[in-house]
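Yeah, one chain of the complex is gone here, protein chain that is, but the others are all in their spots.
Which chain is which? They are A, B and C, in the order written, and residues in each are numbered from 1.
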Amino acid sequence: MTNWKTSISSSGKDARVRGESLEKVMDMDFSDAIFLTLKGEKPNKKESEMFKVILSSCIDHGVGNPSTVAARTVQSGGNGMNTSVAAGIMALGDKHGGAIEEAMRLIQSKRTPEKIVREQLQKGEKVPGLGHKIYKDEDPRSSKMLKKADKLNLKGEFTEKILEIQEALEKEKTGLVLNVDGAIAGIMSDMGFEPELGKGFFIIARTPGLVAHVREEMDEPNFRRENGEYIGE
Amino acid sequence: MTNWKTSISSSGKDARVRGESLEKVMDMDFSDAIFLTLKGEKPNKKESEMFKVILSSCIDHGVGNPSTVAARTVQSGGNGMNTSVAAGIMALGDKHGGAIEEAMRLIQSKRTPEKIVREQLQKGEKVPGLGHKIYKDEDPRSSKMLKKADKLNLKGEFTEKILEIQEALEKEKTGLVLNVDGAIAGIMSDMGFEPELGKGFFIIARTPGLVAHVREEMDEPNFRRENGEYIGE
Amino acid sequence: MTNWKTSISSSGKDARVRGESLEKVMDMDFSDAIFLTLKGEKPNKKESEMFKVILSSCIDHGVGNPSTVAARTVQSGGNGMNTSVAAGIMALGDKHGGAIEEAMRLIQSKRTPEKIVREQLQKGEKVPGLGHKIYKDEDPRSSKMLKKADKLNLKGEFTEKILEIQEALEKEKTGLVLNVDGAIAGIMSDMGFEPELGKGFFIIARTPGLVAHVREEMDEPNFRRENGEYIGE
Partner (left out) sequence: MTNWKTSISSSGKDARVRGESLEKVMDMDFSDAIFLTLKGEKPNKKESEMFKVILSSCIDHGVGNPSTVAARTVQSGGNGMNTSVAAGIMALGDKHGGAIEEAMRLIQSKRTPEKIVREQLQKGEKVPGLGHKIYKDEDPRSSKMLKKADKLNLKGEFTEKILEIQEALEKEKTGLVLNVDGAIAGIMSDMGFEPELGKGFFIIARTPGLVAHVREEMDEPNFRRENGEYIGE
C-alpha cells in the first residue's frame, strides 16, 4: 500500500493550500491562487500582473486544432463534460502546446544560444518558441508580453537568452520571430518556474476554452461522422 | 464530413475570443477572461469580484479524493502531464464535484422548495448543496461567500431559493448546513449561468490543483502499487 | 483508506483468474478467457463458438466514426499508444456503441414488447437494436448471427423478445430490421450476461481496431488541423 503525502493542500476544518488557509485563498485573485498552488509561494504584485497576461493569452484559439476536435468529438459520442474536456487535454501531447515546456528546457540548460541553435538545426528540428505561420516581422502578442515584462522589471536572463537564440538563428534562417510560446517560456523561467510545469500552464489556461467548446457541442444534434476513405484491398 | 463552426474563438492575425480581440483579452484578469469565454460577455465589476472567489475556493482539497488519486496513479504508471491531469478530470463524475450542477438544476427548475425537498427524500437521495461532514451549524466558507454576494448585491432569486430549500429540509432533518457547492450553485445561477456549466466551473477551478499534484508525483520514485486481496476461489 | 478486494484475479506465484490458475488460462482461447473473466465461469462449447462471432463482428468499422477520429486526433497531438487508444474508448459514450447495453436493458426488463415499443415511440426515441441506415429488408450480419445461435441451440427468451419487439414496431414503422447490436443484445442476454456489461463487450471488441488505427496514424506526418469557421462577432 502506498502513502499519499502532499505538501500542496489539505481538507477539513483547517483546510489549507500551500500553508495558506483556504478561507484566505478565497480572497485571492484566481491567477494568484494558481501561482501559489504551483509554486508554493504567493506572487508579488509584479509577478501577479504578469502571470494574468500569460494565462489569459492562451484561453482559446479556434475550433480546428486537435484538442478542440478531440473534446467535441468525444462529447458527440454521448459523453459528459468531464470525459470530453479530458479528451481535449489528452490531445495536448508533445506536438500540441508543448513548445513552452521545450523552450523552457532549452533556455534553462547550460548550453549557449549558439550551441542550442546548432544542435536543433543538426537534428533537423525547429527551435521551439521561434517562428509563426503568419507573422514574419513581429508577433504583436509576444511583443506586448515582452513590453509588459520590461515595464514590470521582470525581464531577466532567460528572456534575454531566448532573444539571443533568436538572433543566433536569424543568421541561419530569417523571418523566425519570437512567438507567444517563446515569450511565455522566457518570462516564466525568469519568474522561477521549472520546465516540468510548462505543459501545465498551458493546460490550466486552455481548460476554460475546452469547457466552452464542449458546452457548444452539446447543442449540436448528431454524433460527428467524418468522411473516410478505405484505401485497402 | 462535419462542419466545425464556433462562436467562441478564432485564430490567426485577427484572433478573437467571443468577439473581443485576443490582444485585449490578454489585458483581462484570467477569471474575467474565463467568464467571457463561458458566458459570451464580460463580467461587470461586481460579477468579476464574485467569480474570483468562486474559482479560488475550489482550487485544491487534499490528496485522498478520487480525482487526485487517479491523476497521481496514472502519472506513476509513467505518463506525462496531459495524460495524468486528464485522468484526474475524468474522475470528476456524477458523484465527485457534481453537486454544483445538480443544485443548479434543482433551483433553476419550476418546482417549489418544498416539492424539491419532498421528492429528494422520497427518492432516498441527498439534497445537493446541503450538508457537510464536519460543519453542523454553519460552513464558514459558504457564509463568507454569501456575505460577499450580499455586499455585492448579487444575491438574487436562486440564492434565496437554495436557502428556502435548506429551511424546508430543516423541518425534516436538522444539521444540514448550506455547503460551498450550494452557495456556488445559488450565486452562479443568479449571475445567469446554466446548469450545463456547473461541472465545468469545478473542472476549471480544480485543474491547477491537479497540475500541482502531478508535478509532485513526478518526484516519487516508483509506480504505485496498492495492497489488494483476492477473495475469489 | 479503502480496501482493494477482488474476486477477479490475483498475481504472484499462484496467480489466478476467476479461480483458474493463470497457467491454465494461458491454454484457453482468448475469447474463452474473456468469457471467464467477465462471467466468472468458462463457456461451454456452444457458448464459446457463439462468443467469438460476437467479438469478431465488432473489431473495426471504418475511419470516420467518433472513436476512431478521437483516437487518431489525440495521437496526432504527439501522444503514445495508451493515451490515444484511451481517447477512442472515451468516445464510446451513450450515442456511440451504446445500443447493445440499452437493448439488453429493455429486453431484460419485465415490460412486454408492445409496452416497450409504445414507450419508446412516446418518448420520441428509437428502439435500440432495430433499424439500419442501409439495410431495409434484412441485415445479413444479424441474420448470420441468429442462424448461428439457432444452430447452436442458444436462441432463448431474450432473442425471442427482441424479435417480438421488432414485430410490434413493424406495425408502427416499417423497414426497421434487426441490426447487429440487437442480435448481440438478444444472444448475450440468453447466455446470461447482464446489461452492465453491454458497453464492455463493445469496448473489448473494438480495442484492436483502435490500436491498429493509432499505429496507422503514427505514419501520418503532421498534427491534424481541421478547417474551422468562426461565426461569432
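Before moving on, here are some points about what is shown:
The rule we apply is simple: contacts are C-beta pairs under 8 Å (C-beta built on N, C-alpha and C of every residue); 3 or more make two chains touch, one makes a residue touch a chain.
Predicted model only: the values in this text are computed from it and were never measured.
The omitted chain makes contact with just one of the residues B:38, B:59 or B:86: B:86. Among B:9, B:31, B:67 or B:207, only B:67 touches the chain left out of the display.
Here the missing chain is touched by one residue of C:121, C:152, C:168 or C:204, and it is C:204. One chain of the complex is left out; on chain B, the residues touching it are 1, 62-70, 73-74, 76-79, 83, 86-87, 90-96, 98, 223-230. Even with one chain removed from view, chain A keeps its contact list with that chain: residues 3-10, 16, 18-19, 79, 82-83, 90, 226-233.
With the whole complex as reference, residues 1-2, 4-13, 15, 17, 22-23, 25-31, 33-34, 37-38, 52-53, 55-57, 59-65, 69, 72, 80-83, 85-87, 89-93, 134-135, 140-141, 144-145, 196-197, 199-200, 203-205, 207-209, 211-216, 218, 224-227 of chain C touch the missing chain.
Here is the rule we use: only the chains that are shown with their structure count from here on.
Over half of the residue numbers found at the chain A and chain B interface occur in both copies, marking it as a same-residue contact.
Per-chain CA centroids place chain B at a distance of 33 Å from chain C. Chain centres here are Cα means. That of chain A falls 38 Å from that of chain C.
Chain A and chain B have Cα centroids separated by 22 Å. Touching of two or more other chains is recorded for residues 1, 62-65, 69, 83, 86-87, 90-93, 224-227 of chain A.
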